[in-house]
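The structure is given below, and queries will be raised subsequently.
Heads up, this is only part of the complex; the chains shown haven't been moved.
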Amino acid sequence: MKRIAIYPGSFDPITLGHVDIIERSSHIFDHVIVNLAINPAKTTLFNSKERKLMVEDAVKHISNVSVEAFDGLVVDFAKKRKASAIIRGLRAISDFEYEFQMALMNRSMAEDIDTVFLMPDERYTYLNSSIVRNVASFNGDIKNFVTNFVAQKLINKFKEEKAHELNR
Amino acid sequence: MKRIAIYPGSFDPITLGHVDIIERSSHIFDHVIVNLAINPAKTTLFNSKERKLMVEDAVKHISNVSVEAFDGLVVDFAKKRKASAIIRGLRAISDFEYEFQMALMNRSMAEDIDTVFLMPDERYTYLNSSIVRNVASFNGDIKNFVTNFVAQKLINKFKEEKAHELNR
Amino acid sequence: MKRIAIYPGSFDPITLGHVDIIERSSHIFDHVIVNLAINPAKTTLFNSKERKLMVEDAVKHISNVSVEAFDGLVVDFAKKRKASAIIRGLRAISDFEYEFQMALMNRSMAEDIDTVFLMPDERYTYLNSSIVRNVASFNGDIKNFVTNFVAQKLINKFKEEKAHELNR
């Protein structure tokens, strides 16, 4: 039986910390599906098409990983793909609490799907998409935090926004 | 002297975790007043009238509990009702920090009103209104988290919202 | 029906933080029993007779409080005294975790006895018996942390220990 795991997230945008967790997962499971959450109620910097493109580019070097967008509950997606596990990265205490709540909630809805927590390289302990967006918005250097492809997309995005502001 | 306690919250909507804390409080105090916070600056899924109705339905089996809406500081409401304690549920570390800040702030404004922390059943450790709203919005199963009355209200609310979206 | 609560601890020795919690408890319950834990397996600075004497002196100004030593499980003592609650002070996150484990364990053994958490005055946030013993052992000033009676006992205890060391 093939062991399939789901790695859900917004990936707005994907960081090197995410890529690190996906690489580790790919050693433990036969196949890993990165599950891009589409939540129309949540505002994101990049739209779902842009975010998917960046994830696909960032994981193209790992053979047993695929990417899918889904606009429902993670457990429903996991059941549909016959996954046995949901993967989450744990970096800090604040992650821990929220992740535990979500994991217990998911277990109450799908008893036989376990959440597996992995720890990224310590270089990525402090990294998350929100901090990356923040640094990029002030023209800070982000090349240690995201892939070149994502760095370029971020630079373009904030250039557009500024041009847009000037034209208002 | 009758010992009165206040249990404040937004209850958007009330969960079985809230009901569990109210039941425990009703054993310790002579009377418990559930204080529904009305904050016009805060957006809620249900309006205050709907929220009050759901709380009243959820606690109707407990004789020494009443429900009141109030649009001011909890300590001002507690003084008005001559309460000697404010009740808060503690589930997790993140609760702890925020709750402690609020409790110390309240104590600095009303020295003789103590905050009493109770622990819900561990089945409700992961439960909060925001997670319930999130699961319901994706048609997830919520019957283990809220009363039947609330479950029905949530289903109707999200049906309305989707109908509304389609008509736009 | 009289509402009785148990406040368990080693009290080696009792600090002003403990006294603060006992005073707060005495406003919420009809009677509070300070339950001095006797655990022969645990080494203490003061023996159980000395510890009881210091607790009794520290609470003699509160009418509805009594002190009892017990060498068993807290829940067994609580059942014996028909208590409806166990009181615990919460000062910091590290307390929180341990206290929650104990509270859940106790609930699993005595379902109808709830643990009630209270917050001491913020002056006592950093205070515990172990830090007090440590400061006293180096002749540090402890008058803001314990009653005069306890301070004297601590000074005598460490004087004895040093005399004892010199005579070896």
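Read from first to last, the chains carry the letters A, B and C; within each, the first residue is number 1.
Simple rule for what comes next: contacts are C-beta pairs under 8 Å (C-beta built on N, C-alpha and C of every residue); 3 or more make two chains touch, one makes a residue touch a chain.
The model shown is predicted, which means the values in this text are computed figures rather than measured ones.
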Total copies in the full complex, given that 3 are placed here: 6
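As a working rule, only the chains that are shown with their structure count from here on.
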Chain-contact steps, minimal, separating chain C from chain A: 2
Highest-count interface - the chain pair sharing the most C-beta contacts: B-C
Interface residue identity across copies chain A, chain B - same or different by half: different
For chain A paired with chain C, centre-to-centre distance based on mean C-alpha positions, whole Å: 48
Two or more partner chains touched - positions in chain C: none
Residue numbers on chain B that touch chain A, as the complex places them: 92-94, 125-128, 131, 135, 137-141, 144
Interface residues, chain B side, partner chain C - complex: 3, 24, 27-28, 84-85, 90, 93, 96-97, 100, 103-104, 107, 114-119, 122
Residues of chain A defined as touching chain B within the complex: 41, 72-73, 75-76, 93-94, 97-98, 100-102, 104-105, 108-109
